[in-house]
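Subset of chains shown; positions unchanged.
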Amino acid sequence: MLKLFVKSSERLGLPPGTPIHTGKRLTDATAIAVMDYNEEILEERTVDTVEEVCRYRDTPTVTWINVNGIHDVEKIETICSRFDIHPLVLEDIVNTAQRPKMELYDNGLFLIAKMIYYNDNQELIVEQVSFVVQDRCLLSFQEQPGDIFETVRNRIRQKRGRIRRLGADYLIYSLIDAIVDHYFVLLEDLQEQIERFEEEISVDTKPVTLTRIHNIKKEMVYLRKSIWPLREIIMRLEREDTKVIGETVTLFFRDLYDHTVQVIEAIETFHEILSGVQDLYLSFVSNRMNEVMKALTVIATIFIPLTFIAGLYGMNFKYMPELEVPWAYPVLLAFMAAVGLAMVIFFRRKKWL
Amino acid sequence: MLKLFVKSSERLGLPPGTPIHTGKRLTDATAIAVMDYNEEILEERTVDTVEEVCRYRDTPTVTWINVNGIHDVEKIETICSRFDIHPLVLEDIVNTAQRPKMELYDNGLFLIAKMIYYNDNQELIVEQVSFVVQDRCLLSFQEQPGDIFETVRNRIRQKRGRIRRLGADYLIYSLIDAIVDHYFVLLEDLQEQIERFEEEISVDTKPVTLTRIHNIKKEMVYLRKSIWPLREIIMRLEREDTKVIGETVTLFFRDLYDHTVQVIEAIETFHEILSGVQDLYLSFVSNRMNEVMKALTVIATIFIPLTFIAGLYGMNFKYMPELEVPWAYPVLLAFMAAVGLAMVIFFRRKKWL
Amino acid sequence: MLKLFVKSSERLGLPPGTPIHTGKRLTDATAIAVMDYNEEILEERTVDTVEEVCRYRDTPTVTWINVNGIHDVEKIETICSRFDIHPLVLEDIVNTAQRPKMELYDNGLFLIAKMIYYNDNQELIVEQVSFVVQDRCLLSFQEQPGDIFETVRNRIRQKRGRIRRLGADYLIYSLIDAIVDHYFVLLEDLQEQIERFEEEISVDTKPVTLTRIHNIKKEMVYLRKSIWPLREIIMRLEREDTKVIGETVTLFFRDLYDHTVQVIEAIETFHEILSGVQDLYLSFVSNRMNEVMKALTVIATIFIPLTFIAGLYGMNFKYMPELEVPWAYPVLLAFMAAVGLAMVIFFRRKKWL
């Protein structure tokens, strides 16, 4: 079962703002990757200490600081204090059980989103990504290194599109866009699974199908929970005067909003269709069962009266005149065949067979 | 299964605004048909190059440029750049997975709608149509040539109604009206199918009916998804001051809005009735099954005690006084007949037979 | 199946505002009845030509022009053009597939409502009535002559209540009130049917009951569709400053609004109860089926072991010592009776019988 929340007993009684890492430790060390760029120059490197990161903070270029691994709470805490990030934000970054949310602080914008994908074992992974935008500087916190953001990195490296010409607001748009684009990959996968179910159940009805439908339904519940709040966040980013998102980029967020709505609609459509498939499955199961039972019962019903007749002439009464007649046996056999045939014809006509 | 969206892995990582054609290639070449008209004159021709199209752009007459086939992304791109259409609009035009939507730009209005019809193989086809309105010029982009707009073309040719007297706003109204009118054809078809189901299931219950009901339900889910946003778009066109839609035409959009509401209500009514039909089907199946099982079980139950009695007198005990009695056999036969009759009467009275 | 809409293929491609009669032709000729009255005088007559009608148009008295039969589109068109009624209104009047709606035009108010009643064959009839109010003049268009408005006519004739003292606004209130009052007759009928179902299913469960419940549910879906919009229309008439409805009459519309809400609530209550009845029916069916199967299976199960024992002593082994014993047969009979009795007692105790 997917864990929706991990906030738990260990947190009980701690004062608010205490950063406690929750969730599995998905990577070994916390790695910090910095991309510092403007239209002309691009500096890309991996830094080891928090001090090095701060060097990029006040440059006039756009700086993207990507932190992989959030279990090293102390390191995260140091970064946050250097960047004047509120303790409650820090708490949210390391607690992976957050809902997607956006908060506006005096010195910037804080946003939590969920990356969702199937891992190599076909398990649905929900990973939390936190963003902090301050002027020309964007910090992103991932639970583990992943390749979802790689396409954005490549666009920066190869100067494709507008990304090098625009600021941190376009960068955060590009990153969220990358996340939402991956939802579509997931939807394709779901669609294929549903299509496969539809084909399967018209051929055979295995009980395991039900469990798999149940599991996909559960996955969709989690998907919806993770994506629904994102829609409102993007709408707020587009509409509210956040001071962080420039007017040029607003248009792109409107486009992104459309995509999110598409994802949500698709999930709801799938949910509805899946319920239909489940009903269909149950009807098919019951149909087949009925067919079997009917056929078998018909066979039994044909032979039971015949057996009775046979039993009749197996009785040992002394005076049973029929038993003496030479042609009685063949006549009885013929009679039995006739009865059997009549019943088959009757059942056929009644559409029972 | 109908494809709701086709935005996919191939798009992953591309900068936004990159036009990628998604969807099947439904026609071979991209054909451009121009109708240029006012109350007096009408010029109608098919053009080959984008340059020719632009000639009509600034004429004082109303110009309708209809583009069939959107897979030739480059050609579409050239048209769009000539008409100053925003790259995000271009991306939406060639991506057939869009929801119906309307966007207002400085230099005009952009609108996506869905044509829905059964093709010759009785498959539900959802085709995307995009409209761009700029002053007296309307561009429409279809996935393939179709005859839905032919009626509008004929009205222009034959000067019927108001179409030649009014501008591009009345033209876009007429086109959307033609699309919505076709929804009604679809609804009639659905209504007929539902009525046929109702008649069928009261006569016979074939398992295939369930699959067909499931498929129609799925089609209605897609219908609703395609039509629901259109309703809000038409309401906005009627209410908002779009500058593109003149006051005279607003009244017609109000009428169109009523029609869209009618379509949506009909779909919902059908959905509800179809659910009822499905329940009815399942009840009928179970009823018939019950009838069969009951009848067969009754037959078996009548003969089982009789067979027992026959078996009794088939025993080989030396001392069974009944066996010696001459009238024992006919008496037993009479007794068996009486028992059988009594059971039949009993089952009849209990309404089991 | 009740037809929700009839707008159809024949309409495809026609310019908007083209009046096309849809629906069955329910009466032969279009008849026009005029009532012209004030507190003192009353003139009531049937007119043949549209010209005669127009004579009453500008009298200072209240004029009620009732048109029965709307299939004669030309005649309706003539009336409408004489009264300056907008072409879109004309189209709505003759198209019987409209939802109830209200439109305010410069020169008056246009309103569509639905009369609903069972005809002599116990079929639910949904008939469209259109009203146009202009100053002291009210035009009403019915699909066929009916007696729902007769009570209003009698009140005018007999000077009962306020109707002769007040204007066309009170007249339209009285007519809609008459329509809504008839909904209550319908509700009583429905309530009786539901009560009858409840009694029936506790006595016997015939498959036809399900079909009838399904049909009533369908009727209620149509009822709701027809009445729901009326509620909003009446609310708008009460609240909006329509200039057509005077202040004195507003109070009566508030009362009418309460009645409409009552109708809608009753329909929803009935829907809920009917679903409960349907569930109950299915449970009863399954209960009875279970009872039958259980009883029959118990009987079969009792005799099968006994038959086995009989079969045992029907074997022809040479050396079966029991067969020689004189008292073996009666003892075996007693043993069989004991076994049968024991099983009956056991099944009784287990509450299987």
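The letters A, B and C name the chains in turn, as written, and every chain counts its residues from 1.
The rule we apply is simple: a residue touches a chain if its C-beta (ideal position, glycine included) is under 8 Å from a C-beta of that chain, and two chains touch if they have at least 3 such contacts.
Since the structure is predicted, the reported quantities are computational estimates derived from the model, not experimental observations.
Here 3 copies are displayed; the structure file describes the full homo-oligomeric complex as 5 copies.
What we mean here is this: only the chains that are shown with their structure count from here on.
Rotating chain A by 145 degrees superposes its CA atoms on those of chain C, with the angle stated to the nearest 5. Between chain B and chain C, the centres computed from C-alpha atoms are 27 Å apart. With centres defined as mean CA coordinates, chain C is found 44 Å away from chain A. Multi-chain contact residues, meaning those touching two or more other chains, occur in chain B at positions 286, 293, 297, 300, 304, 307, 311, 314-316, 320.
Within the complex, the chain B residues that touch chain A are 1, 3-5, 7-9, 11-18, 88, 97-99, 101, 103, 204, 207, 210-211, 214, 217-218, 221-222, 225, 278, 282, 285-286, 289, 292-293, 295-297, 299-300, 303-304, 306-307, 310-311, 313-316, 320, 322-329, 332. Taken together, the chain B residues at the contact with chain C in this complex read 150-152, 154-155, 160-163, 174, 177-178, 181-182, 184-185, 187-188, 191, 194-195, 198, 202, 251-252, 255, 258-259, 261-262, 265-266, 269, 272-273, 276-277, 279-280, 283-284, 286-287, 290, 293-294, 297-298, 300-301, 304-305, 307-308, 311-312, 314-320, 350-352.
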